[in-house]
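With one protein chain withheld, the remaining protein chains of the complex are depicted in position.
Which chain is which? They are A and B, in the order written, and residues in each are numbered from 1.
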Amino acid sequence: MLVAAWLAVVGVFAGVCTLLARPGLIPSPNASPWRTILDRITRDRLALVGLAFLVTLYFAAAIAPWIAPYEYRVQLDIVELKHQAPTLAHPFGTDQYSRDVLSRVLHGARVSLSVALLSVLLAISIGTAYGGIAGFAGGRLDGIMMRLIDALLALPRILILIAVLALWGGVSLPALVILLGLTGWFGVSRLVRAQVLATRGQDFVVAARALGASPLRLFLRHVLPQAMSPVIVAATLGVGNVIMLEAGLSYLGIGVPQPRPSWGNIIQDGAEYISTQWWVTLFPGLAIVLTVMAFNVVGDALRDAMDPRQVDGR
Amino acid sequence: MVGLVLRRVGQAALIVFLVTTLTFVLLRVAPGDPFTATVEHPLIAEETREQWRAAAGLDRPIAEQYIRYLANVARGDFGPSFSKGRPVSEELASAVPNTLLLMLAALVASFVLGVALGVFQAVRRGSIADRAIGGVALFFYSMPDFWLALMVLLLFAYRLGLFPVGGMLNPWSYEYYDIWGRIANRLHHLALPAGTLTLLSAAAIARYQRSAVLDVARQDYVRTARAKGVSERRVVTRHILRNALLPVITLLGLAFPALLGGAVFVEKVFAWPGMGRLAVEAIGTRDYHLVTATVIIAGVMVSIGSLLADLLYAAVDPRLRET
Partner (left out) sequence: MTEPLLSIRDLRTWFHTDAGLARAVDGVSFDVGARETVGVVGESGCGKSVTALSILRLIQPPGRIEQGSRILFEERDLLALDERAIRRIRGNRIAMVFQEPMTALNPVFTVGDQIGEVARVHARMSRRESRQRAIEMLNLVGIPAPAQRADEYPHQLSGGMRQRVVIAMALVMSPALVIADEPTTALDVTIQAQILELLGGLQERLGTSILLITHDLGVVAEAASRVLVMYAGQIAEEAPVRELFANPRHPYTEGLLHAMPRLAQARDRLAVIPGTVPAPTDWPSGCRFRDRCPYAWERCEREQPPLYRIGAAHTSRCHLADEPERRAHKHPPLVVQQGADA
């Protein structure tokens, strides 16, 4: 079951990559920008390193059950092998239940990445729909919808999540994904709405409207392709953010339910013993930092590459 | 200006109202109520629970409960805290100032540090120093707050023993210090948690400030200033910085929620007796009233923060001053 879900995640990722790589698949009136964007990114070496890291991590996570030395929940030897400092046999050491930390970090990558990716996917879908509706509706409805967004954006996301999860007393993994998705779309909806408003005034859209094109068609044909680039940037940076959020929640014990390892969960296990058994906390934390850094680097590069102000040779 | 203030205060009030409503709704849709989850004891009969519910007004129609809830919150009554055995408002009264102290210290330190680094980077754009600072900033920017707190704790408190492990003061010796000793003791305890928050927030500010300065440096009026014969130092400190600080004021409003979120974890790790730790404890004990109260107070703090940022912006930017 979980493997199937994971493969779906990889599929989505691969799909996005192909879309990025093959401009023809995106119904954009000006398809060639994707080419330029790709060219610019490949010139940015740091972003390439980040991308390579993420791809490696993806596939390592996908095949984690086969490459991890141990099963994530197996307690190797509760007497002899608990609280082991890193050795050759256990490069990241073992935790208080004598579980291999490396295996748990590898399995944790799976959980943390899929939770983050799926929830961001959900968030940008909701945000795109909401922003599109607000932008096309205009007038009063738009005003009300945007004031609501202002209010929601005013709240620290972590506090909303803490409130919900604490009051509900912990939730299952799919529910956690949905909750993270439901609290992550406010910014995206603003981006999309702004793009709708900008596009709506353009001549060719006015012309299409005059010819009787429906709002939905206008949205799909004209607005969405143009809104894609800021949304993709926001999504890339958002994934890093959600990884940190999920880790925080899991650290508080209201995120991914134990004993399934997520990076935050492993840190929760280790935090209690941090003064002596630092390795249980250090390694999953490093995994988070590197992954989030990679997402930020790639996101920044995407933003720079898509910035229309940066015309080559100027 | 007066109009702007009134409008923004109105907005802030609206946001607080929405937050309160949101938490009420969350409270309602959450499975169970305070009396099913908090006091799980097999010997307590269902009738007794019903009595408690009636006493708390939970058997009334939802609309009435909602109005009552709003009225109570408006009066500063957040209900009783089950885990602490005293009113939530009293708990908050002792915790909020501690959090404010922590946040204020981090806010000031991170803005000074972040702005200075960002400007330095922009002026030396492309240099090794710029890249090094940029890399370090990205590193901290990509770090979960609780993990940095744990690592800081591990290194400076456990390994090096330079700072206390947690708390706001030394409970055994504090009484015997004179006034300076007490201040020093408090600062000593403040250093690690405030330092953690500062690093996280300064990283974000430096990134932002750098691009703001570079943005302004492209403007025509900067070229005008150079053409007037103004020295490079003066161009940066006067013509660029004055403009590049404007977006940072907006960031000030945004830094508030981020710092508050960070405070939740940092307070937990360093046992800092503030709102964040209160919230985390309330989660652990399923103390409903306490959780909702901290969320509402956080909403209030965030609205006040962004209100102040907006007013400050209007005061500094002449283009907004007279509307």
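Methods note: a residue touches a chain if its C-beta (ideal position, glycine included) is under 8 Å from a C-beta of that chain, and two chains touch if they have at least 3 such contacts.
Computed from a predicted structure; not experimentally measured.
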Option from B:153, B:225, B:269 or B:293 whose C-beta touches the chain left out: B:225
Chain not shown: contacting residue from B:121, B:243 or B:306: B:243
Interface with the unshown chain - residue positions in chain B: 219-221, 223-232, 234, 239, 242-243, 246, 316-319
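Quick note on the criterion: only the chains that are shown with their structure count from here on.
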For chain A paired with chain B, centre-to-centre distance based on mean C-alpha positions, whole Å: 24
Chain B partner contacts - residues on chain A that touch it in the complex: 147-148, 150-151, 154-160, 162-169, 240, 244, 247-248, 251-254, 264, 267, 271, 274-275, 278, 281-282, 285, 288-289, 292-293, 295-297
Touching residues (chain side chain B, partner chain A) in the complex: 11, 14-15, 18-19, 22-23, 26-27, 30-32, 37, 138-139, 141-147, 150-151, 153-154, 158, 257-258, 260-261, 264-265, 268-269, 279-280, 282-284, 286, 288, 291-292, 294-295, 298-299, 302-303, 306
